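Here the complex is missing a single protein chain, while all its other protein chains stay put.
Right, subunit A next:
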């Protein structure tokens, strides 16, 4: 089981003192937070990609490259890489480069982005969101797996004999998750390739994601990558903690009430009841997230959103301490209990290389490769 942090990188005014960090302060804070994630014993740091304020991370590989140099074990990921408005050729190159720089500690999460104006700024149309996600990813798959690619599609210029460089580290492409809030097409895409499926799990009720994940698991099995319970699932989540749960509620409420996305809407009580947001004692967070496997099955990765809504860096680092010291060690034990042997661990580069090598030895095409060849 992999635990980690994902951030959207919002620059938001702290409602308790009306102060707003500069972009520079926020970017530096994110880099500090990432290093703290490794320090407190978590495995993954994932960074969003946005091209509109109030979000700063427009260039994830730059930030992740720095974090790669400052950490030793942390897996660097995105949340999400915009497979719609980015050129798949540039994604193939950028992330293969990052993979080398980070000695394989890299995976990606694909997403479509949801802000209309961003698409035309990059010469695209939001109404083509799904077709772009499908076509661009099909090309990205090939660029990482075939040395010379001849390709023609609807959304970018054709390629003749193109070789994306550098080639992926050890000849194994970064693992890919597909993030979706509501589209069965994306769950289908993840299942087809045998890739991971990530349910953001922070905005909507669990019932919604339960249906989406169960659909992905069924389709994963349908495409021959293994049994449904062996599919690779990641979940988001968010929490705010204090020793005394009433203190957590009191401290977090102004941030909740003014947060981008849900501020000025539902009460914190309604929102915590209807979504996985948990505001309270570490034990409450443990209970809530230990229960996730009952809803979604055994899964591989749990990411938390902790540094948003104007929370000061100091508070975020304290939250990461609580998470790392009190919550995650217990959750690790809970998730390990009665975990079936056939449920895979969270993906790592080493595991993917070993799996590829084992498949070569057995001369049986490994499922992901087989699907691509079809």
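The working rule: a residue touches a chain if its C-beta (ideal position, glycine included) is under 8 Å from a C-beta of that chain, and two chains touch if they have at least 3 such contacts; residues count from 1.
The criterion applied here is as follows: contacts and distances are computed from a predicted model.
Name of the non-displayed chain as stated in its UniProt record, restricted to "3-methyl-2-oxobutanoate dehydrogenase (2-methylpropanoyl-transferring)", "Protein HflK", "FMN reductase" or "DNA-binding ferritin-like protein (Dps family)": "FMN reductase". From the options A:94, A:135 or A:334, the residue with contact to the chain not on display is A:135.
In the complete assembly, the contact with the undisplayed chain comes from A:211, out of A:28, A:211 or A:243.
Screening A:73, A:154 or A:337 for touch with the missing chain picks out A:154.
Contact residues of subunit A toward the unshown chain are 131, 134-135, 138-139, 151-155, 181, 184-185, 187-189, 191-193, 203-205, 208, 211-212, 215, 261-266, 270-271, 274.
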